[in-house]
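Read through the structure below, which is laid out as C-alpha cells, and then see the notes.
Of the protein chains in this complex, all but one are displayed in their positions.
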Amino acid sequence: MRYLPLTETDRRAMLQAIGVPSIDSLYRDVPAAVRLKAPVELPHHLGELEVEREFQAYAAANLGTSSVPAFLGAGAYRHHIPASVDHLIQRGEFLTSYTPYQPEVSQGTLQYLFEFQTQVALITGMEVANASMYDGASACAEAVAMANRLTGRTKAILSGGLHPHYREICATRARWAGWEAVAAEPDALAREDLAGAIDDKTSCVVVGSPSFFGHLRDYSALANACHAKGALLVVAVTEVVSLGLVKPPGEMGADIVVAEGQSLGIPLSFGGPYLGLFAAREKFVRQMPGRLCGETVDLEGKRGWVLTLSTREQHIRRERATSNICTNSSLCALAFTIHLTLLGEAGFARLAALNHARAVELAERLGAIKGIEVLNQSFFNEFTLKLGKPAAEVVEALAARRILGGVPVSRFYPKAPALADLMLVAASEMNTEAEIAALAAALEEVL
Amino acid sequence: MLKFTKDHEWIRLEADGSATVGITQFAQEQLGDVVYVELPAVGKEVTKGGDAAVVESVKAASEVYAPASGKVAAVNDKLAGEPALVNASPMAAGWFFKLALKDKGELDGLMDEAAYGKFCEGLH
Partner (left out) sequence: MDRSQDRKGPPAAAGSGTTPPTLSGNRGLMIEEPLIFEQGQEGRTGVDLPPVRPHAERLGAMKRAGRIGLPGLSEPQVVRHFTRLSQKNYGIDSGLYPLGSCTMKHNPRLNEKVARMPGLADLHPLQPVSTVQGALALIDRLAHWLKTLTGMPAVAMSPGAGAHGELCGMLAIRAALEARGDGARRRVLVPESAHGTNPATAAECGFAIDPIPANARGRVDLAAFKAKLGSDVAALMVTNPNTCGLFEPDMLELADALHAGGAYFYCDGANFNAIVGRVRPGDLGIDCMHINLHKTFSTPHGGGGPGSGPVVLSAALAPFAPLPAILHGPEGFRLAEASETAGAGNAPFGRLKGFHGQMGMFIRALAYMMSHGADGLAQVAADAVLNANYLLARLGDVLTPAFAGPCMHEALFDDRFLKESGVTTLDFAKAMIDEGFHPMTMYFPLVVHGALLMEPTETESKEGLDQFIAVVRGLALRAKEPGAAAAFQGAPYFTPRRRLDETAAARHPVLRWRPPTAASEAAE
C-alpha cells in the first residue's frame, strides 16, 4: 500500500520492542466481541490510475459550469481564479500544516492570516476581522450569537432580503438556544422597512447587501434606528466582489459584517469548502468568535505574529466560550488573500466593474424579451426576473438545452406560490457576449 | 477589616462603609501575566459566591467570585489599559471593584490574613 511505509520486517521488530506478540494484543482493551474478525464489506485498495478513473466517471455524470453557459449565483459565484493562486496554496508548507499552535514554526500561516484580517477589514469598511469561519451562512448565525452577548438580548430580526440559508441557520440556532428569530417575509421588491419592528428586546437586525434578490439598499437609516433602540446592525454580503464597487457595510453604520468569501480564489466545488468572513467594530473584539491573529515581537525584538485573545475560545473557556468553533477555513483564507493581493486596489475595482457591466448588459438583453420583467431598479451582478411561468420548469428546460440559466427562487421557498415565477440570474467576468446571446435565445424559446 | 476567600479574592471594608474587592498576591502569581480583566457593570447586583469578574492570562481565564453580596458601586477603570497593575499591585492599585454591601455580617465567615496565609501554605 503506497501510503504505508512499515514493512512486515519493521512490524515484527517493533512488536518485539514493545514486547507483545501481535497487533491484536495492542487492542486488548477493546471487548473481543466487537473486534472485527474480517475486513468490512468494502472494495479492496486501488492504484492511482483506478481511483482517477472512478472520479472521471463521477465527473462525466455532471454538467460542469465551465462547459456550458452558466448564470448561477444565489450565494455562490463563478469567477476566474489566477493560476498562481492554486499553485501557491498547494505548497506543502501551507497545505499540510495545521493551526499555528507553535508560532515560531508557523510565521507563514500567521502572517497571511494577519494580511487576510487586514484585507477583510478594509473591504468591508470595518475596524477588525477574525481569521475566518466555515462559510458566510454559518458565520451569520455566529454574528447573531455575538449580538446577543453584546446586548444581553435574544431577539434577532431577519430581513426578507437575507439569503434563505443564512435565515435558516439563524433560525435553527435560535430555536435550540432559546432565542427569538423573527423572519420577515421574502422581499423580492426591496420594499421592506424594518425600522418599525425594532424594539427594546431586539439584539440585532440582519440584512443582506446586495439582498438575496439582488437589490442594493442603503442601510444607514436602519443602522441609526437600531442604535436608537440599543440594537446592532448585522450586514451579510454573499458576493464579496461587490465590495469593489458598492458602498461597504462599515460606511452604513454596520456593527458586525459577515460575508461569503468564495468569490475570490475559491472554486464553486458544489457548495464547499467556502470561506466565512467576519468583521466588527474593534470595541466588540472580545465577544468575537473564531481565531484571531495579532502582532507582537519575539525575544530579539523582531516583529512576529501569534494567535491571540484565545481566552474567548473553547479550548480554554470550555462551556463559557464565545463559540464552539475550533478551526477556521485557513487554506481558503489563503486563496482569498492571494487573489485579492494579485488584484490590488485597481484590479479589485476593475473586476467589480466588469461584473456590473456584464450584469447590466444581461439585464438589458433579457428585459427586452416578451414575458420577462426585471424586478430590480438597482443591482450589482445579480438580479431577479419575473417569468410568465414557474421558474423551476424554465430552469430544467434551459438545462436540457445545455444552459445553466439561473436559480429558481422556489428552490428556497417551495411553499410560496407568489415567488414561483421568480428566477435569480447572475453574470460575471466569465460570461461572454455569446453566452448572453445564447441564454436570451433559449429563454425566448422556452417562454 | 481585610478578609480573604478560599478562591483567593480579598475584600476590604472601607471607612465609608463600602467594600473593595481584588485578587490576592497568591492568585496573581498563579495566573502569571494578567492580560485582561472583565469587570462587572456599575449597579449590578452580585451575590456571595456568584460570578463577578473574569481575570485572564494568555492561556487561562478565571472567574472572580463576589466575596459578599451587594451592588457594584465602582470599578477600577485603570485595569482596562493597564491589566499589569493586577500583577504589580494586587492588593492596592490592582483592585477590581467596590461593593455597597447588603449584609456586613457575610464577611464574618471569611478568613483573616493569618488564616489565609496558612490556607495558602497548605496548597503548596
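Brief remarks on what is shown
The letters A and B name the chains in turn, as written, and every chain counts its residues from 1.
We adopt the following convention: a contact is a pair of C-beta atoms (placed from the backbone, for glycine too) under 8 Å apart; a residue touches a chain by one contact, two chains touch by 3 or more.
Computed from a prediction, not measured in an experiment: that's the story for all the values here.
Remark: the omitted chain is touched by one listed residue; of A:146, A:188 or A:245 this is A:245. Looking at B:13, B:60 or B:111, the residue that reaches the missing chain in the full complex is B:60. Only one residue from A:10, A:185 or A:445 touches the chain missing from this view: A:10.
Mapped onto subunit B, the footprint of the missing chain covers residues 8, 27, 30-33, 35-36, 56-60, 62, 83-84.
What we mean here is this: only the chains that are shown with their structure count from here on.
Once the centre of each chain is set as its mean CA position, subunit A and subunit B turn out to be 44 Å apart. Chain contact summary for the complex, subunit A toward subunit B: residues 286, 310-311, 316-317, 320. Partner subunit A is touched in their complex by these residues of subunit B: 35-36, 38, 56-61.
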